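In what follows, a single structure is set out as structure tokens and then discussed.
Coming up: subunit A.
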Amino acid sequence: MVDTTMEKNPRIGVFICHCGTNIAGSVDVKGLVEYAKTLPNVAFATDYQYVCSTPGQKIITDAISEHKLTGTVVAACSPRLHEPTFRTATKEGGLNPFRFEMANIREQNSWVHMHDREAATEKAKDAVRMAVAKASLLQDLEVKTVPVEKAALIVGAGVAGMQAALDLGNAGIKTYLVEKNPTIGGRMSQLDKTFPTLDCSQCILTPKMVDVYRNPNIELMTYSEVEAVEGYIGNFDVTIRKKARGVISMEEAEAKGIKGGGCNGCGDCEPVCPVIKPNPFEMGMKPRKAIYIYHPQVVPLLYTVDFDSCIKCGLCVEACGEKKAIDLEMMDEFVKLKIGTVIIATGYELFPVEKKTEWGYKQFDNVVTSLEFERLICASGPTGGNVIRPSDGQKPKKIGFVLCAGSRDNTGVGKPYCSRFCCMYSLKHAHQIIEKIPGATPYLFYMDIRSFGKMYEEFYYRIQDEGAKFIRGRVSNILEDPATKNLHVYTEDTLLGRPVDVELDMVVLAAAVQPMEGADTVRKLFGVSCSQDGWMLEAHPKLNPCGTTTAGVYLAGVCQGPKDIPDAVAQAEGAASVASIPLHRGFVELEPYFAQCIEEKCAGCGMCVNLCPYQALSLVEKEGRRLMQVTEAKCKGCGTCGGFCPGGAIWMQHFATPQIVAQIDAFLLGGEQ
Partner candidate 1 sequence: MAKAKGYSDPKMEEKLRDRYYYRTDSNPEFSKRIRDISQTVSHMCYQCGTCTGSCPSAPRSSYRIRLFMRRNVMGLEDEALTDPDLWLCTTCYSCTDRCPRDIAPTDVIMAMRNLAAERDIIPVNFLKTVQAIYTTGHGVPNNDVNRAARQRLGLEREPPTVHKYKQYLPGIQKILDHYGLKARADKIVAEAEKHA
Partner candidate 2 sequence: MREYAFFLGCIAPNRYPGCESAAIRTSRKLGIELLPLEGASCCPAPGAFGSIDLKIWYAMAARNLVLAEKMKKDIALLCNGCYKSIWDVNHKLKHNDELRDGVNEVLKEIDMEFKGTIDVWHLIELYYDPKIVGVDKVRDSVVHPLTRTRIGVHYGCHLVKPKKEHHFGDSENPMWIEELVGALGAEPIQYRKKMQCCGAGGGVRGYDIAHSLDITNEKMINLHEAKADAVTEVCPFCQLQFDRGQIEIKEKFGKYWGLPVLHYSELLGLAQGMSPAELGLDLHAVDCTPFLKKIL
């Protein structure tokens, strides 16, 4: 039964913060205190330099008992910053923490009206008046505790996702690692060397991939995607689509009673397959069959049938023989998982740099992207590590690297942000060609070299010392000499102040990065916001960089914004750490902003039931009539039902209609008249 009773004789304490000069610089705080004292229901008003400080909070707790307060109002910064702090102070003073209301007079006042003290003070008075009006009507509410399913889900098994999975798995948490590709490893497995240490990327990654595979707490779900998400922190119900792979593992075979069967990665199927397709792992520069693995080190070592191109000739089934690993009739399967917390690590892809037509990617043979170059220079790549010009297979001697290819671009075609790791990998590329091709000269066309990481500037120094040529100027365009297929790169050498026309054998575009295709779908499934540039939005850029505004969902790696490997791994470890907190605690507290039914007003029309996005409302039979009933654990407190109910029968706790109307009235009627 909902309690709609409110305080009859409210006594509100008002605490106004100077925030140093942040507020006091633009708002007449003393005047505001005097004004607050004149407001109805205000029993006490004061100001303090920093109300959030320990002595500041003590003023609140002391005032509550001293002045027998029934509610508190702090006029300070945004409630999104310090609401929990002041709720705790209110609670320590002996009041229910939900009897606290905050007036935002910093972010939405003093900071945005810095040079209009009079108007800012007026606005602050209105804000305090509105907050007092609401605080006068606030009720006691109890925080609800719900148990947490001790299992984590990680979406994306690149280096960030793998690291997070290993951390959680090693902490004893059941972890589901979902990867849309047939193998784990992500972008890092496509790279040849890593900067600035020049470690072989595969060499340091493969042991990690094997660890993930072997970890008893990690359940690897490759070639799978998140299909649907329901529930909330501690209790997500996630549906995974296991895409039809056409091949069963040895474990699956054993379960089916096929002794010694299942795919052992022998590869007998591949040569017989008549279908040839480009291998996306090699950026299309190497063929694969319709039944394929990306590369020899895949984890799990399982072949995959590409049903989009398979002609179902059955030759592979024949070649596989008694192992009976191939099933060309396989269908997608759906798996339902109970999950406590989620880490999203969907990574990135290259911006389609052909959109910047002035650089001739996909027009000129010898213009390649940096990822293509990674494969070209990688010993396990399509050329066995021999860098060659795509046009004629010759060794290039002069190679240009175009930095900021699509980054720092406000035209709407490219990306406005810095992609952050292109400078460094281009330096690495420069090093690699100097090392691999005797007499070769790399030309780096750059605007700034951003070598910000540990040992990065030193790496830049080293590459310059090795003879790389740096031309400070953004490449304006690239033209091909049709006879030689050489490229003319045009820019200004801004340091010499003269135009440049350099004839090069090959050009590598350090293309901007953008969120992975499909990341947006994942993002929306979990209710995570995105920033202006499309990357997933962290809860706070500095103080909560792994969290999101959806409780229980965390971010790791480049999906949150461009990062190099060390940063991605560090964030993954951070995400794993925060994601494990609710799992270890075993329960979470939900803010009690639930909808409640005022039964005497409910007509049982049921219109609210369909409005609820969480299926938290239902109609029940009670004392001979139909009534709406709320399942509190499912209700997230959005209030969509309460905004609609034609009979006003829904009571939104903490955002109840009388409370909001009081705010509106206080603003418009409680002014200076």
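How were these candidates chosen? In short, all candidates are chains of the complex that A comes from, given by their letters.
Everything below uses one rule, namely that a contact is a pair of C-beta atoms (placed from the backbone, for glycine too) under 8 Å apart; a residue touches a chain by one contact, two chains touch by 3 or more; residues count from 1.
Given the structure is predicted, the values throughout are model-derived calculations rather than measurements.
Asks: Could you work out which candidate touches subunit A in the complex, given the options 1 or 2?
Replies: Touching partner of subunit A: 1.
Asks: For a test of understanding, state which residues of subunit A touch candidate 1 in their complex under the given definition.
Replies: 449, 461, 464-465, 467, 469-472, 493, 495-496, 498-503
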